[in-house]
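Excluded from the complex is one protein chain; the other protein chains are retained at their positions.
And now, subunit A:
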Amino acid sequence: MISIKNLHKSFGELEVLKGIDLDVEKGQTIVVIGPSGSGKTTFLRCLNILEKPSDGTVEIGGLVADFSKPMSKKQIMAFRKQSAMVFQHYNLFPHMTALDNILEGPVTVQKKDKAQAKEKALALLDKVGLSDKADSYPHQLSGGQQQRVGIARALALEPKVMLFDEPTSALDPELVGEVLQVMKDLTQEGMTMVVVTHEMRFAKGAADEVLFMDSGRIVERGTPDEVFNRPQEERTKRFLNLIQDTDTI
């Protein structure tokens, strides 16, 4: 479903991604962990071309983007359609109701029939457990509820891949569970997902593969069991120790 080759990204002099290679099968959930500044968020944003990679190729769902060549706006938009992003700060449109937020993609952009799109949007709201919040504005919802609307908005685009950028980092601790549950359900339905997160429980419970990134490279990869219980690399061990330390403070 996803095939990434030699992905590079520089901001001016600063090289943030130093050659990422990754293949993801359809229906897999990949969790990316790593210290801040490791490039994991940039990596995810490159897949949706919110950041334009400097070099390399990415194939998603049969569509290839070659970043060594300039891309037209049309090509970028077409490639972007393959995936949908869920943001750390939800980024819902504050002047639209939950339902309108979800309809914006299918109706305004994809020009789908409004009645059908609405039916589907309501089903999505139901799926994320918010069928009674269709007419609420984002500011009337809790962080967890807003993020679930964010997930529904992304799903409404019918992407082949869902990208999650630290979807629970901005949430109060008691609201994390409801968002992770929705994500877990998606995993079980066979959605292909790439998730950048600090939630190790989610990684352990839902990931098919865990990537540990540091300094713009994938340092270690494997099943959750391999990465968490038998890490091979020094840097992975150090990172996991640090995280476990804070868990016990």
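Just so it is clear, a residue touches a chain if its C-beta (ideal position, glycine included) is under 8 Å from a C-beta of that chain, and two chains touch if they have at least 3 such contacts; residues count from 1.
Operating definition for what follows: contacts and distances are computed from a predicted model.
Engineer: According to UniProt, what is the chain that's been left out of this complex called? Choose from "Glutaconate CoA-transferase subunit A", "NADH-quinone oxidoreductase subunit H", "Amino acid ABC transporter membrane protein (PAAT family)" or "3-isopropylmalate dehydratase small subunit".
Structural biologist: This omitted chain is identified in its UniProt record as "Amino acid ABC transporter membrane protein (PAAT family)".
Engineer: Of A:Gly37, A:Pro94 or A:Gly205, which sits in contact with the chain we cannot see?
Structural biologist: Looking across A:Gly37, A:Pro94 or A:Gly205, the contact with the absent chain belongs to A:Pro94.
Engineer: From the list A:Leu157, A:Leu186 or A:Ala206, which touches the chain that is not on show?
Structural biologist: Going through A:Leu157, A:Leu186 or A:Ala206 one by one, A:Leu157 is the residue touching the chain not shown.
Engineer: From the list A:Ile20, A:Ala65 or A:Met85, pick the residue that touches the absent chain.
Structural biologist: In the full complex, the listed residue that touches the missing chain is A:Met85.
Engineer: Considering the whole complex rather than only what is displayed, give the residues of subunit A touching the chain that is not shown.
Structural biologist: 48, 50, 73, 77, 80-81, 84-85, 87, 89, 91-96, 104-105, 108-110, 137-140, 153-154, 157
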